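Some notes on the structure that comes next.
Of the protein chains in this complex, all but one are displayed in their positions.
For subunit A:
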Amino acid sequence: MAECGFAVSVETCTIVQVEGWPETQAACEAELSRQLGAALPSAFGEAVPVGGWLAVRVAPRRFWLITEDGPKPSWSIDPALGCSLSLGEGRMRLKLSGPHTFDVLKACVAIDWDSPQARPGSALQTGFHHVPVLVLRTGTEACDIFAPRSFAQSLVDWLADIAVSRDIQIK
């Protein structure tokens, strides 16, 4: 008997990538923080709300600024300090929720959902069926997966397949 306990929806999102140059990273970060009015995350795995965006440090010199409603970026990056790039067209946001979310994800990604590093509000980069993804833990029973657009359907199919094998009904 199938049990209802896992919901997946696929949505678009706005992502702007900001990267500082090797010698000007600190200045670039400081300038962006100033314009956004809050400090950017200092470590990997942190997702910090700043100026209506969620800032995630995805590489030593690289941030992703994510939002759902798609406001236009209100900042500008001095080309002498770094650069920015819109990535919203190429990523899909897979929103997962329900009591069996992490049961399903245990067959998908190598993340310890009980560890402090994966607490709600954290951001993790991992591989999902060979595809590089960014995972945002959005709640105790929910998370969002940012996946390349071309792979999104394949990953949704994989999630559905795992759920079926565990008698978990997908909404």
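As a convention for this text, a residue touches a chain if its C-beta (ideal position, glycine included) is under 8 Å from a C-beta of that chain, and two chains touch if they have at least 3 such contacts; residues count from 1.
Here, contacts and distances are computed from a predicted model.
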Quiz item: For the chain omitted from this view, which of "Phosphoribosylformylglycinamidine synthase subunit PurQ", "Sarcosine oxidase subunit alpha family protein", "Thiamine pyrophosphate-dependent enzyme" or "Tripartite tricarboxylate transporter substrate binding protein" is its UniProt protein name?
Solution: "Sarcosine oxidase subunit alpha family protein"
Quiz item: Out of A:Ser76, A:Thr140 or A:Ser165, which touches the unshown chain?
Solution: A:Ser165
Quiz prompt | Contacts of subunit A with the absent chain, listed as residue ranges | solution = 12, 17, 19, 21-24, 62, 79-80, 82-83, 85-87, 89-91, 106-107, 109-112, 114-115, 129-131, 148-151, 153-155, 157-158, 161-162, 165
